[in-house]
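Input: a single structure, listed below in structure tokens.
Just one protein chain is left out here, and the rest sit where they should.
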Amino acid sequence: MIKPTHEPHSNLIKFTMLLAGAVLLLMMTVGLVMRAAQGGLFELDAAIFYQLMTAHGAGMVGAAALTGAAIMWYFVSRYVSLLKEVFVVFLTLFLFGVLLILGSISLGQFGAGWTFLFPLPAISGGAWEAGAAAAFIIGLILIGVGFLLINLEIGRKLISEFDGIGGALAWPVISGKVTPDDAPPPAIVASMATIIFNTIGIVVGAAVLISSLINLYVPTFEVDALLAKNMIYFFGHVFINATIYMAVVAVYEIIPEYTGKPWKTSRVFAIAWSAITLFVMAVYPHHMLQDTVMPAWTLILGQVVSYLSGIPLLAVTAFSLCLYLRGSNIKWDLASALLVLGVAGWSVGVVPAIIDGMISVNKIMHNTQWVPGHFHIYLLLGEIAMSFGFMAYLIKEAKSSEFKPIDKTAFGIYLAGGIGFTLMFLISGAMSVPRRWAVHAEEWMLQDRIATAFALLVIVGTLIFVIRYIVGISNYRRT
Amino acid sequence: MNAFKVNSVIILLGSFILWFTTDGLQALTTEGARRLEVEKQKPVMPNITLETMSGAHTRLLNSSGHVTVVEFIYTTCPFICQVDGGYLSRLQNEIKERAIREKVRIISVSFDPLRDNLNELSYYAKRHNADGHIWTIARPGVEDLKSLLKAFGVVVIPDEEGGYVHNSAMHIIDQQGRLSFILDSNDVQGAVKTLERMLP
Partner (left out) sequence: MIDNKIKLLLASLIFTFCIFSRGAFEKFPLTHILVQLPLLICVGYLLVDEKLLRLGEWNKGGYATLLIAIFTIAFWMLPRSIDAALSSNNMEVLKFITVPLLIGLPLKIGWAQAHPILKGFLKAQAISMLGVAAFIYIHAPIRICVSYLENAQQDLGYGFLYTAIALAVLWSAPLFLSRETKNFHLQLFFPTNS
């Protein structure tokens, strides 16, 4: 078993997580405002709703990616020496990008949604100037470049340290040449896989972003809208998936510290991750099932892969987690509880996606709130839960791990709020309530209002996590 | 020498050159440059004689204070010129509803005067509802063709199917006979706005 050999970049990562915690709180409040407005609790100008929705989408995806990247960086830097400067540059680019995006929304009134679907950014009907759309796009490009840089740094170190991409993906374990005892640890396999598809995603994303940017200023340079949509969803799907594949590294690395049993890269584990690397890139056409002009085979591919991509993931991570937990006298505290919740939320979140991936269902459901239902489960109760678990781990004093009452309360509030909030999305979706509608019909408002109350719970839970974290890192400094 | 200084100089110089060669990032293509140039220089067009589809003769620049919209076509064109005909037809309708209708002419000029006889011109007019009053289809004399295209900056290349490739755009000539604006063929609204600005 390859053991950690380096000191991770703790302070840098602690700061990053603090930043992410603040963004999460802010964006959750934005989400609360949107949900309350849908519930008719107060009047909100539709233009403002869409600006908030753009900010919430971009901000949340950004925050999730930031926490994922921080987790991956932290744990990989325990195995190989990474250039700290690269992460600093990444963080700087990220912040500049966020500033541009916030500016384009608040000053420029940009509201075309975080997916910047062509040609929406260019055709605002006078709601915003080309400059605002350009600022948004450039902001995304800067963030993308930041991610590219950390992927390159981690990628090249893993490739040279673990003998090529195949080595880092533990292919020798698959072929039986190497036993799990000598295999690269799961954190390395997961990081290598993520880096592969995320880099490809970013390159494609950059191409479509730059094309959109050129189109803004030279409208005669038209881009093919269908191809652009394909590229955007390829990028978007890969990027948002990558967040959770990075965050799950925290589970692989932290849970063994609780159970005392090392988490090894087994053969099945290695196969599953190599398979996911391909599936993640092939699954995006399930966003296009309603585009009748798409060739049928891509849609069928999307559907089949939707099923397949659920399986290795559920099987390997959730199943092995159960095995590791069973019979071990794991000490529960905030970190371990949130991490386990993260895996559960992730697994449960996949189910509505698989249902929605069925072409027959999708034709009816895809633009309903079923979709935000699906991704809020695996983000709010999956990725973000893992991130909060990682934060709790960062401030944990070495030995004493106990589940303090305040932590228990916060966990309970967050969990209850999260389940209730996402359930309301699913119920609305099943009732065919459309997503992305600023104004809801009277009949839909009941769930909207219940969801608002649950969202408030989520925010209270999050507030306690973040305050505990701030107290934690300031105490940590002193000792 | 210090690397930082050298790099800064290269970036400044490089940006300056790119800025300069693209007219301040406004024109990345030759066509873009042509339009920008026209708006700045407003060159006077040659006052050649055109033969209209009805067989009458008219001058490119007319003295009665009209603004003229010129589009270059060849009537046997299978694609672009037909689409452009549709746009001009819309422009004609827009103009008819406005006060400027007495002061605007639209002329589709064929750059293939040998093949485009009067029959072909009329047929093109009928297909796109050119009324012959505001909008007419015309051809230049063969001897004037080259200087005409050159004055407008229009490049025509024969393609592989016996047709031509050419810049498609609306050229707007003001009352003094100066080429003042070039707009995309599909920019009907932009053309209406420009015309109303020129004819207060």
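Should a chain be cited, it is by its letter among A and B, assigned in written order, with residues numbered from 1 in that chain.
One rule holds in what follows: contacts are C-beta pairs under 8 Å (C-beta built on N, C-alpha and C of every residue); 3 or more make two chains touch, one makes a residue touch a chain.
Since the model is a prediction, treat every value here as computed from it, not as a measurement.
J.: Please identify which of the visible chains the hidden chain touches across the whole complex.
T.: A, B
J.: From the list B:Thr21, B:Thr49 or B:Gln189, pick the residue that touches the absent chain.
T.: Reading the full complex, the residue touching the unseen chain is B:Thr21.
J.: Which is it among A:Ala22, A:Leu107 or A:Ile214 that touches the chain not included here?
T.: A:Ile214
J.: Which of these touches the unseen chain: A:Gly167, A:Gly373 or A:Gly389?
T.: A:Gly167
J.: List the chain A residues touching the unshown chain?
T.: 83, 86, 145, 148-149, 152-153, 155-156, 159, 163-167, 199, 202-204, 206-208, 210-211, 214, 220-224, 227-228
J.: State which residues belonging to chain B touch the missing partner chain.
T.: 1-3, 5-7, 10-11, 13-15, 17-18, 21-22, 27-33, 155, 157, 159-160, 165, 167-168
Following the convention adopted for this analysis, only the chains that are shown with their structure count from here on.
J.: Using CA atom averages as chain centres, what separation in Å is found between chain A and chain B?
T.: It comes to 51 Å between the two C-alpha centres.
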